[in-house]
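With one protein chain removed, the remaining protein chains of the complex are shown where they sit.
As written, the chain order gives the labels A and B, with residue 1 at the start of each chain.
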Amino acid sequence: MSTVVRRSRRSPPVTPDSHLFPTRPYDLVKEFVIALGVVLVLSLVLAAVFSSPDRPALSLADWATRAPNDVVATATAELAGTSTSAGYGAPYNSSAPGQKLGPLSLQKWGGVQIPVDSAKDLVLDPLATVTGDPALTKALTTWSAAGADQQAAWAGSYSDALAGAPDGNPAAVAPGAYGPVPVIAGGLLALARSGGLQSQLTGQNNFYSSDQTRPMLLLADGAYLEDQARAEQLGGDQWGMMNESGNYPGQPWMWLYTFWYQVKPFSTSDNADALVWGLMMLLTLVFVLVPFVPGLRSLPKHLRVHRLIWRR
Amino acid sequence: MMAPTVFVAQAHYLHAGVVQISLANLLIIVLMITAFVLALVLPFPRGHEDPEGAPDVRN
Partner (left out) sequence: MSGIEADRIEVRSSRNWTVRLRERIVRTVPRGQWLPDRQPAYVRSWIYVFGVACLAALIVVIASGIALAVEGAGWWHVSALGHFVNSVHLWSVELFFGFMVVHLWGKFFMAAWRGKRALTWITGAIAFVGSIGTAFTGYLSQSNFDSQWIAGQAKDGLNAVGIGSRFNVLNSGQMLLFHVSLLPLIIGVLVVLHIVLVRRHGVVPPFDAEPADYLRTEVRLPSPEPAVLAITPPDQHEIPTPREAVAPVIGSAS
């Protein structure tokens, strides 16, 4: 027996209890088992036919072999304090205030919780462990004995010189006052080529470290990683969040998150990441709370797609 | 500088204004919309009769 009470026209009708409706047989377990079988077969077939992408990770040795000039330029930028990581701000250092969401300095409030001194941690300390290279050892000593202004002048000049050289080739830079920087940068390249740099940056004093923060920051400070990614449409302004290496489907469900990065004001804002995140958090909240959002919650009834579902 | 080695096949991308989408992703989305539409329009099989022989809807 129906217990629905029709109220005045203004208030919405009460949804009747589903258990009061006439029923028909329905085999839930059989439906589940069939669904499981179908999905399993589909997964196996798709896996067999299309496989999955596995582009090998870039090791620092790979980087040094394939883009040595980029390694030298990156090492120089670390010493000059002009690399991305050097000027990042929280959580790595205090060099920059970081992004803001309106008046909220969220990045800064996060604090310097993963301290990384780009020049010291990514370049100088790993090189300090190298033995049997007197020129390098002398260069490191010269560097550490110099004042900050002198260091900045040397590294800045060498950085400019590399940018002006054909292909960024260190062998083709114009003569100048670069101090020990060319030897140090060259030393980092050699260490990277040998494979030693990666374990120095990851391993630290921990044999089992799984934290790739430092080698990743160094790699991302270079141009090579991004060049490789952009070649596969993985860049942020290429809808990259949705994409995958090769001819594979990626993450189509990220379409709305990555959409904002393609349009103003986000595409030209220094606070793009914070703004997009804030906007998506708001939209997610609305999505979760749809049952309580006036207008949105009554949209389905007016759209009438339900008439296809509940045909009589 | 040495040319970087490319490990994967070139993917196909479609461009329309600010929108850029891979063919693979587009295919997935089209398949999903198709599945949704088909689910709405394809008739659901009529239920089996009750063991007692009555029509399937029981009050």
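Heads up, the rule we're going with is that contacts are C-beta pairs under 8 Å (C-beta built on N, C-alpha and C of every residue); 3 or more make two chains touch, one makes a residue touch a chain.
Not measured: the values here are computed from a predicted model.
Note that the undisplayed chain, when the full complex is considered, contacts A, B. Summarising the interface, chain A meets the missing chain with residues 1-2, 4, 13-29, 31-32, 35-36, 38-40, 42-44, 46-48, 50-58, 88-91, 98-99, 101, 106-111, 113-114, 209-213, 216-217, 219-220, 225, 228-229, 234, 236, 240-241, 244-245, 249, 251-254, 271, 273-274, 276-278, 284, 287-292, 297-298, 300-301, 303, 305-306, 308-312. With the whole complex as reference, residues 7, 28, 31-32, 35-36, 38-40, 42, 44, 47, 55, 57-59 of chain B touch the missing chain.
Heads up, the rule we're going with is that only the chains that are shown with their structure count from here on.
With each centre defined as the average position of its C-alpha atoms, the distance from chain A to chain B rounds to 28 Å.
Of all the residues in chain B, the ones that touch chain A in their complex are 1-2, 4-13, 18-25, 27-29, 40-41, 47-48, 50, 56-59. Chain contact summary for the complex, chain A toward chain B: residues 22-26, 53, 55-56, 65-70, 167-168, 224, 227-228, 231-233, 238-239, 242-250, 252, 262-263, 305, 308-309.
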